[in-house]
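Before any comments, here is the structure.
For this depiction, one protein chain was excluded, whereas all remaining protein chains were kept in their positions.
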Amino acid sequence: MIAEISVVPVGAGESVSRYVAEVLKVIRSRNLKYELSSMGTSVELDNYLELGELLQEIDDRLVEMGVGRVYMVVKIDSRVKGGSIEQKKESVMEKL
Amino acid sequence: MIAEISVVPVGAGESVSRYVAEVLKVIRSRNLKYELSSMGTSVELDNYLELGELLQEIDDRLVEMGVGRVYMVVKIDSRVKGGSIEQKKESVMEKL
Amino acid sequence: MIAEISVVPVGAGESVSRYVAEVLKVIRSRNLKYELSSMGTSVELDNYLELGELLQEIDDRLVEMGVGRVYMVVKIDSRVKGGSIEQKKESVMEKL
Partner (left out) sequence: MIAEISVVPVGAGESVSRYVAEVLKVIRSRNLKYELSSMGTSVELDNYLELGELLQEIDDRLVEMGVGRVYMVVKIDSRVKGGSIEQKKESVMEKL
């Protein structure tokens, strides 16, 4: 299962990079395989319960930083047969 | 906390309404306040752990129906001071 | 073609309802069939060029209001055979 997480702190200024950096620190602290892109961070997870715990920790960290409102967009690609971040990209690149 | 959930079964035919109906049944079975729109279903939740459990139950149901790949888009609006589906809509309507 | 538009003004305060109200005014001024939900506004459009013009007008309005950064999430459901906001919801409700 791959989940791409985009976090937008609302009412915390126009520059959000220091908050996004904290999101990455949370992800790294959980030893998850991840991929940073300009519009979100994709992570490999075992299931949705793990996703819920990760999102809760991210939200808690932003609230600790004084963010009063967190807007998130999470896109999930879950296949019964599984699939990794690298496999998805390779299967596209080889068809170019 | 409000989460809007959009589910796209991949490889399960062009019409997806019977799958979306199952998503609604899962949400209803958990007695959650919800709002159905043409592009997703918004629910009021206490936290992200509850979200993870809900998404897991939805995915499990779709897999039971034979869906091999589930694509989801979840948009989350989480405020420290809280906020309901109705309050959000009212605060917009009164400014029209 | 149905597009659900969610707009998050970044760095313009925690309450965003007055901006969302402006988005609705832009949509209404273009006589589009729309559906307001707590997490976005769905509109019926003919094609993606019309979508581009609508989004540009929305962004211009928010910039006029002093918003320096606009984050949008647009979800699009485009079927060759077409489909309306009401048809999508009815096809789900009748299967409950």
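For clarity, chains are labelled A, B and C in written order, and residue numbers in each chain start from 1.
Here is the rule we use: contacts are C-beta pairs under 8 Å (C-beta built on N, C-alpha and C of every residue); 3 or more make two chains touch, one makes a residue touch a chain.
Worth saying up front: this structure is predicted, and the values here are computed from it rather than measured.
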Original post:
Please identify, in ascending order, the residues of chain C that touch the omitted chain?
Top reply: 47-53, 55-56, 59, 63, 68-81
**OP:** Identify the residues of chain B touching the omitted chain, counting contacts across the whole complex.
**Re:** 8, 10-16, 68-69, 71, 73
Subject >> Residues of chain A (touch criterion as defined above) contacting the omitted chain >> reply: 2, 4, 6, 14-15, 17-18, 20-21, 24-25, 35-40, 42, 73, 75, 77, 79, 85-86, 88-89, 91-93, 95-96
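Rule of thumb we're sticking to: only the chains that are shown with their structure count from here on.
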Original post:
So how far apart, in whole Å, are chain A and chain B when each is placed at the average of its C-alpha atoms?
Top reply: 19
Original post:
So how far apart, in whole Å, are chain A and chain C when each is placed at the average of its C-alpha atoms?
Top reply: 25
Subject >> Residues of chain B engaged with two or more neighbouring chains >> reply: 73, 75, 77, 79
